[in-house]
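Only a single protein chain was left out; the remaining protein chains are all shown in position.
Chain naming follows the written order as A and B, and within any one chain the residues start at number 1.
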Amino acid sequence: MSVHTRPQDTFAAHPLVSSNGTAVRFTHVARHFGAVKAVDGLDLEIRAGEFFSMLGPSGSGKTTCLRLIAGFEQPDAGEISIFDEPVAGIPPYRRAVNTVFQDYALFPHLNILDNVTYGLRIRGMGRAEREKLGREALALVKLIGFDTRRPPQLSGGQRQRVALARALVNRPKVLLLDEPLGALDLKLREEMQVELKALQRSLGLTFIFVTHDQGEALSMSDRVAVFNAGHIVQVGTPEEVYERPQTRFVAEFVGGSNVLEPAVSARFGGPERLISLRPEAIAVRSSGVASEIGRLHASGTCIEVQYQGAMRRVIADCAGVRLCALVNAAEVRDLNPGERISLSWLPAAMHAMEDGR
Amino acid sequence: MRSKASLGLKIGTGLGLLFLHAPLAFVILYAFTTEERSYQFPPPGLTLKWFGVAWSRPDVWNALTLSFQVAAVATILALVLGTLAAGALARTRFFGREAISLLIILPIALPGIVTGIALRSAFSLMDIPFSFWTIVVGHATFCVVVVHNNAVARLRRMSPSIVEASYDLGADSIQTFRYVILPNLGTALLAGAMLAFALSFDEVIVTTFTAGQQSTLPIWMLNELVRPRQRPVTNVVAVIVIILTFLPILAAYYLTREEGPASDRP
Partner (left out) sequence: MTSAVLDLPLPRESLSRRLSDALFKYRGLLLTLLLVPPLLWLGIVYVGSLIALLLQSFFSIDEFSGTIVREFTLKTYAELLHPANLDVILRTVVMAAAVTAASAILAFPIAYYAARYARGQMKAAFYLAIMMPLWSSYLVKVYAWKLLLAKEGAVAWAADQIGATPAIDSILSAPLIGGPSLSVSYFGQFLVFIYLWLPFMILPIQAALERVPGSLIEASADLGAAPNQTFRTVILPLALPGVVAGSIFTFSLTLGDYILPQIIGPSTLLLGQAVYMLQGTAGNIPLAAAFAVVPISVMALYLLIAKRMGAFDAF
């Protein structure tokens, strides 16, 4: 597994890790805090070189998983291996992974360069050499000329970059990111999403990214694991998770799907199964407008029209079933709450799920 | 937005603060009086000669030296014990934690005379003769809480993830303590040490029970107050004590300014 590069080589010129094999493997891993089952019998394989997201609401076990990989927590049962090496009982300072913390966790008593080179100093590297590597890492995250500043003097986005450089300079086999963008404002968050993805691609490094933001997870990841109550309910590419949710929870948590009970689905002309129906698959017409052939229909009353830029979110009540549709603004220009409307969709848009978590 | 303070409130506050601060000004004034036999006010004349007299008194020097030594040793002991206790209690939850917190505060929460006589009865039960160390034991016991409180306040303000970040970057526990925890805790420990020193340097109640025939500076002053020998020398010593306690307390304040009250004193 050992890829030897000389210290003077820059990051970008030499990918840190070749991308084959399994980076992290969880086998029946459980971690309980008293009666709370934070992680409950988890199996997972994260491939080397992929951008892997752990997505879920707070308390779903995703951060605990990250901490298990980093070594801050030890599993109560099961086994974790990093690049096929079991890591049971191995303390965090002996693991070849590094973490970008949610609050960045920069050392307040050290300047930026000393923060970034902390790991190298611990390894006993000389000052000149480690500062050279530290500056390279800072250049990699586009933060130049801040070497002697202290963390409190930087903006949130800049601190974020320092935290990233501080982790990357140690050339970890896996980079763990714990909701690193949570504290940034929207614009900066979108910028960092693009940069993180580009960085990951150019380094070829395995990124494990924890987030509760489904948009973030879907836009950056090669694969996503959706967490709920200590379990992984679905793993797949963003397309798979979004378009073919396996459970009610995934359908609702990722993209806010309409979930139809089997009886309701049958009433609308679909299969008698638990169904996910994406809001953007539903078209909205005024009641009485001739319907297209081959589509399924439901008529109802418009309850609310929400402004969403170019789109409108229409919430309708169809004989006691609440449906949500996302449509182009032009299609519902004159629609007002209280009006009778007709909703339609293609039968193929009704995705059958297993009932479960 | 905010209404002005009423005149009555201002007067009440002003008089209260005057009441708190004026008496010490008189002590300083009396150090310069030419009157030897009484506390005559206003002083008939002013002189610097009592500073010279106090300077040449071996009993003052002996008491001052003993107080310094006791305070230094008690502070070092309190620093070690208080820091360890803070490390154990700042961010953990375990059965008995509350009881341990109470145990640390108890020596200053109970009246000093209780601590004093308790130590004395223990020494007498075990036939331990009074010595330098019996004084130190008493002082260290009530100084622990001061260091502990300062250290706990700082540890709770410190982001817990910086310790994890240090582990994550390859540092072991001892390196993490040396390179991350200690630099962040440093000023709080220094402030705690200053306050502990001031507390010990000034302590009289517990000391009367644990000193035997030895005389710390406060004991010396107490003897002078009960049976005055040379009043002007006592006045000068009082001024020295004011200065020696004022400086560490002021330093402690500036070291922990952002954290609010460092700790309440017994």
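One rule holds in what follows: contacts are C-beta pairs under 8 Å (C-beta built on N, C-alpha and C of every residue); 3 or more make two chains touch, one makes a residue touch a chain.
Quick caveat, the model's predicted, so the values are computed rather than measured.
Looking at B:141, B:187 or B:215, the residue that reaches the missing chain in the full complex is B:141.
When the whole complex is considered, the residue among A:115, A:170 or A:342 that touches the unshown chain is A:170.
Of the listed residues B:181, B:198, B:211 or B:233, the one in contact with the hidden chain in the full complex is B:198. Within the full complex, the residue among B:53, B:113 or B:182 touching the omitted chain is B:113. Hidden from this view is one chain, which touches chain A at 1-7, 16-17, 83, 85, 89-91, 93-96, 120, 122-125, 170-171, 173. Against the chain not displayed here, chain B makes contact via residues 2, 4-5, 9-10, 12-13, 16-17, 19-21, 23-24, 26-27, 30, 38-42, 77, 80-82, 84-85, 87-88, 92, 94, 100, 103-104, 106-107, 109-115, 117-122, 124-125, 137, 140-141, 144, 170-175, 195, 198, 202, 204-205, 208-209, 218, 221-222, 225-226, 234, 238, 241-242, 245-246, 249-250, 253, 257, 261, 264-266.
Note that only the chains that are shown with their structure count from here on.
Chain geometry summary: the mean Cα position of chain A and that of chain B are 54 Å apart.
Here chain A touches chain B in the complex through residues 70-72, 91-93, 97-99, 101-103, 105-109, 118-119, 121-123, 166-167, 170, going by the rule given at the top.
Only residues 159, 161-162, 164-172, 175, 179-180, 183-184 of chain B touch chain A when the two sit together in their complex.
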